[in-house]
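For this view, one protein chain was removed and the others were kept in their places.
For subunit A:
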Amino acid sequence: MPGTVQSIERAAAILRMLAGGPGRLGLGEIARSLDLAKGTVHGILRTLQHVGFVEQDRASGHYQLGAALLHLGTSYLDINELRSRSINWADPLAARSGEAVRIGTVYEGRVLVVHHVFRPDDTFQTLDIGTLLPLHATALGKVLLAYRAARPAPDLERFTRRTVVAPGDLGADLARVRNAGWGAEVEELTLGEAAVAAPIRGYGGLVVGAIGVSGLVERICDSRYRPHARLVGYVREAARAISRDLGAARR
């Protein structure tokens, strides 16, 4: 069979064996049944374990199908885990940019704010973790939309006259995000405010969230309403650092 990837075939065979078996299976058992070297099977099992498709029993060392296989359609990364893993990079982003930082993920067709760092000016600000924001009118949302197979809802709400609501316009916007590797929103949700965001990737490059800064449009953008390159750089750097910690492009 030309054009197939052997290790993926083998991984599939291992998963089928685990699914068909009576319970947990040992490494030797799997290797014997598939007539593969133990080392090969071990490497594949370790990888499957890393992505959550396989679990290893601590006491016996035997393997079984992982819980993640049952929830393939939902986000594989716990939102509190995402916050916990991002917190060290969100703080420096706020400090460098001088703006508020938010991290979001998709929840029921909207952006769920999972982490929020105040703008570092020690003014009174309120935590808005748990808030839901529109996907099409925020930088976080556009970034999250750009890397998803699902299409945005057909009737998009207009918040300001700059809100992008025409499907064609939004599609072009998302294509730009994919091209550039970051997204922006200028007065599309609230007049006078703008935001920049970049994708957070997990293993295999899967986009699991977005991180961005937002603030007054005159601080985020230049006189031509384009985000400052410096800010874009900070945001992308933070996104890359979190992605690296999450195991994106480990090899």
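One rule holds in what follows: a contact is a pair of C-beta atoms (placed from the backbone, for glycine too) under 8 Å apart; a residue touches a chain by one contact, two chains touch by 3 or more; residues count from 1.
Basically, contacts and distances are computed from a predicted model.
Visitor: Leaving aside the chains on screen, match the unshown one to its UniProt name from "4Fe-4S dicluster domain-containing protein", "Permease", "Glycerol kinase" or "ABC transporter".
Guide: "Glycerol kinase"
Visitor: Could you tell which one of A:Pro92, A:Pro167 or A:Gly247 touches the chain left off the display?
Guide: A:Pro92
Visitor: If the hidden chain were put back, which of A:Arg83, A:Arg110 or A:Arg236 would touch it?
Guide: Considering the complete complex, A:Arg83 is the one touching the chain left out.
Visitor: Residues on subunit A that touch the omitted chain in the whole complex?
Guide: Listed in rising order, the touching residues are 58, 78-81, 83-85, 87-89, 91-92, 94-96, 116-118, 120-122, 125-127, 129-130.
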